[in-house]
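A single protein chain has been omitted; all remaining protein chains appear in their positions.
Letters A and B mark the chains as written, and numbering starts fresh at 1 in each.
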Amino acid sequence: MTQNETVPRKIRSIWPPLVLMLAAIGMVIWAQDYGRGSRLMPTVVGSLTAVLCVLDLLSRLDNGLGAALRLALGADFRNREMSHDPALRAELGMIGWMVGFIVVMLGIGILPTVPLFIAAYMRLQGKRSWTSAILSALLVFGFVLLVFEILLGTTLYRGVLFDPKGFGAW
Amino acid sequence: MLKTLKHGLIAAAALAVSAGAAMAEWPDKPIKFIVGYSPGGGFDAYARALAPELEKSLGVEVVVENVPGAGGQKGAATIYRADPDGYTIGIWNIPGLTVPQLLGKANGFDLNDVTWLATLGNSRYALAVKADSEYQKLEDLCSLGRPFKHSDTGPASTSSVTAYIAMNLIDCPIINVTGYKGSSDTIVALMRGEVDATIKPIASLNKYVKSGDVRLLMTFEDTPSVEGVPSSGEAGYPDFSKFQVVRVIGGPPGIPADIAARLSEAVVAAASSDTVQEWSVSSKRPVDPVGPEETRALMDELMGFYTTYKDLLAQK
Partner (left out) sequence: MGLDVLFDAVLAVFTSGSVIYVFLGVVLGLTFGVIPGLGGTTALALLIPVTFSMESLDAMYLAGGVMGATSFGGSITAILLNTPGTAPNAATTFDGYPLARQGKAGLAIGASACASAMGGLIGLFTLLLVIPVARELVLAFGPAEFFLLTILGLVAIAVSARGKLLRGLIAGGFGLLLAFVGSDTVSGELRFTLGTDYLWDGIPLVPTLTGMFALSQMIELALKGGSVAGNADAAKQRISGVWEGVRAVFVNWPTLLRGSAIGTIIGAIPGLGGTVASFIAYTSTVQTSKNPESFGKGNILGVIAPESANNAKDGGSLVPTVAFGIPGSAETALFLGILVLHGIDPGPSILLDNQREVYGLIVALTLSAVGASVIGLIFSRWLVMITHINVDFLVPVVVAVSLTGVYVLAGKPGDVMLAMIMGVIGYLMIRFDYPRLTLVIALVLGETCERSFHQTRMISDYDMIGFMAARPQSLILIVLIVLTLLLPSLRRVKWR
C-alpha cells in the first residue's frame, strides 16, 4: 500500500492496538470479580474487542497478510481525520492549557477562570494584543454570567478557596 | 450501647458546631428538601405537594432538590451527610433503603441514626395481570408448571423485594425479570406479554386498570379497598399486608431536639392541610401523617420484619 508511506510511522506503529488489546484483556480479567449476569457482557465484549485489536495489529504488518486485512476489514489510513503532524511538545503544551483551566477552576471557581483563561490563552499562546484578549474575555464572561447565573439561576462552582464547603462540595 | 454512644457523640458535636447559631433564630434561610429520585416519580410528587405548605408553616422557602441515582441511595447519602442544622431534610423510601442496608450494600447512610420526623403515608401493593389474561387468581400463577415471570426495575427495588419474599412465603416459584426503567415500563412489559404478572403499588396500576389494559387479581392488605378485587387478607394470605411502601420524612443524624420537634410539627401540619389532602384524593396517593414517635416505632418494626428474611434476600 503506497498510501501508508505518507502516514507518520508512529500512527501506524503496532503500539496503539497493543495497548488497547491489553486494556481490553484487563477489563475482561477485572470483570471476573462480578456475578454471573454482571460479568457476561463485559467478558464477551472485552474478548471480542481484544480479538479485533489483534486483527488491527496484524493489519499493520508490511506483508501480504497485512495488506489483505487492510482491504477486507477497512483498516487503511487513506481517510485520516487528522492529517497534520504536530510535535510532541506542542501537543503537551495544549494539554497543559486544558489541565491549567481545570486546576485554576477548582481553585478559584468558574466565573473568574473563564475570562482569565481566555485572556491568558489569547495573549500567551495566540500572541494577540492585550486589547483584543481582554475584550474577548469580558464578552464571554458576560455571556456565561447572563445565560447561566442570571437567566437559569444556577450557581456556578465557586472553587475550593471560596466555596464555604471547600472540598466538601465534591 | 455502642450505637447510643455514637448517636450521642454525633448529637453533641452537632450541637457544638451549629446549634448555637441555629437555635437563635431557626429558620432564617431556605430549607433544602432532598428527593432521591428524578422529577416525575412518586416520591418527587409527594415532596412537591408538601413543599408549598411547609413554606407556609415555617415561613421560609423550601427548595425541593432532586438527587437521583443508585436507586435512591445517592439522595439518602446526601441527606445523611448534610449538617444537622435543620436546613436539610428529605424523603426516604422504606423498605427500598432498608433492604440494601440489611444486605450490607448501603453506602453513605445508616437508617438507625436518621432523625425521623414524620411518616407521610404508605402505599399498598396489588398483583396485576394483562386484562385479557387467563389467570384469575394468584394460585393460577403458582401452578403453571414453571416459575411465573414478574417484571421489575431492579432487584433491590421495594416491589422486587415484596414479590420475592411474598412468593417465597407461599412457595410459589417466580422469575424476576429486572432492568425496566420505571414502574410504567414494567406495566407496559406486562401488556406486551413478556411477563405473566407484576406486583406494583395500587396507585401506579390504577391508571392502567382504568384504561382497560391490566386487571388486578389481589390487593396486599387486610380489608379490600378496590371494588371487585379481593384483598390478600380475604384470600388467606394474612402476612402479605405487611408489604407496603412507606414514605418517611427524615433529616441527618443529630438534629437538635427542639428544631426536630418543630420540623415534625410543620410536616404533619402541612400533610394534614386541605391542599395536600385534596391533592392526595385527586392523585390517589395516600397521605395519613403520623409524628416522630410512631415513625421510629414503625422503622424498628419494619427493620425487624425484613431482618427475618435477610438470608432469603441475600441468596437472591
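Descriptive notes on the structure:
Note that in this section contacts are C-beta pairs under 8 Å (C-beta built on N, C-alpha and C of every residue); 3 or more make two chains touch, one makes a residue touch a chain.
Quick caveat: nothing in here was measured; it's all calculated off a predicted structure.
Only one residue in the set A:98, A:138 or A:161 touches the chain that does not appear here, and it is A:98.
Although one chain is not shown, part of chain B still touches it, namely residues 38-41, 44-45, 48, 69-71, 73-74, 77, 105, 107-108, 146, 149, 154-156, 175, 177-182, 184-185, 188-189, 191-192, 194-195, 207-208, 210-211, 213, 279, 282-283.
Listed here are the chain A residues that touch the chain not shown: 11, 16-17, 20, 23-24, 27, 30-31, 34-35, 37-38, 40-42, 45-46, 48-49, 52-53, 55-56, 59, 69, 71-82, 84, 86, 90-91, 94-95, 97-99, 101-102, 105-106, 110, 113-114, 117-118, 121-122, 125-128, 132, 136, 140, 143-144, 147-148, 152-157, 169-170.
The criterion applied here is as follows: only the chains that are shown with their structure count from here on.
The centroid of the Cα atoms in chain A and the matching centroid in chain B are 42 Å apart.
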